[in-house]
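Structure incoming, see below.
Heads up, one of the protein chains got dropped from this complex, but the rest are sitting where they should.
Now for chain A:
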Amino acid sequence: MAAGAAAATWRSFFFFLPRPPLLPPRLSAACSRRSSSGAAAPKDKTPKRSTFRPAASSTHDWIGPPNPLSNLRPIVYHVPENESELEKRLRHLRQETEDWNHEFWTKQNLTFSKEKEAFIISQLQAKGLTLRDEDGRRRALNSEEMAKFYKSFLDKNRTRHANYNKEWYRRNFTITLLMARVALNSMWRTITERSSSKKNT
């Protein structure tokens, strides 16, 4: 039993989100609530989260395939039964950061592609060429011409990128610190529960 608790402690430290290791969490209601709340909060773009629901007996978070617009992978967070305040804060922060990241990258990718299109078309028009050649294939600009666009894209978005960077670093640090605190807390809880159960036996 001690070995089991020890193994659980080790597991809880190393695995993704530490859970109260002695209690098998019931997931179905909590997780479906989570997923639906996630799906219920789409932006004006297509809802980023799929209607994925992990199995009822799942005890961990689930990570999905990369989103087509932002290339980021969505995570469905597992809500344990005895979720502490700290764990709840962590989960909310991670969810919020995920959404914020997704929004930034979706906008970035869409803007990039739109502006690239516009640039190609304008360059071709300036050269007096049509968008497609005789075979129906799209004309492509050579890398030197495209380089002008890449440079202007970076210069235009310089401040925006710098701000995103700062914000991302800040969030990343906060999330990691919170995760560390949660891990330590659950380890402490395991140890105290183990010692109190030893006292009782």
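Please note the rule applied: a residue touches a chain if its C-beta (ideal position, glycine included) is under 8 Å from a C-beta of that chain, and two chains touch if they have at least 3 such contacts; residues count from 1.
One rule holds in what follows: contacts and distances are computed from a predicted model.
A.B. asks: Which name from "tRNA (adenine(58)-N(1))-methyltransferase", "60S ribosome subunit biogenesis protein NIP7 homolog", "Protoheme IX farnesyltransferase, mitochondrial" or "ER membrane protein complex subunit 3" does UniProt give the chain that's left off?
C.D. replies: When "tRNA (adenine(58)-N(1))-methyltransferase", "60S ribosome subunit biogenesis protein NIP7 homolog", "Protoheme IX farnesyltransferase, mitochondrial" or "ER membrane protein complex subunit 3" are compared with UniProt, the left-out chain turns out to be "Protoheme IX farnesyltransferase, mitochondrial".
A.B. asks: I'm checking contacts with the chain that's been left out. Which of A:Gln123, A:Asn157 or A:Asn185 qualifies?
C.D. replies: For the chain that is not drawn, the touching residue is A:Asn157.
A.B. asks: List every residue of chain A that touches the chain not included in the displayed model.
C.D. replies: Where chain A meets the chain not shown: residues 14-17, 46, 50-52, 54, 58, 60-66, 68-73, 75-76, 101, 104-105, 108-109, 112-113, 116-117, 135-138, 143-144, 146-147, 149-151, 153-155, 157-158, 161-162, 164-165, 168-169, 172, 175-176, 179-180, 183.
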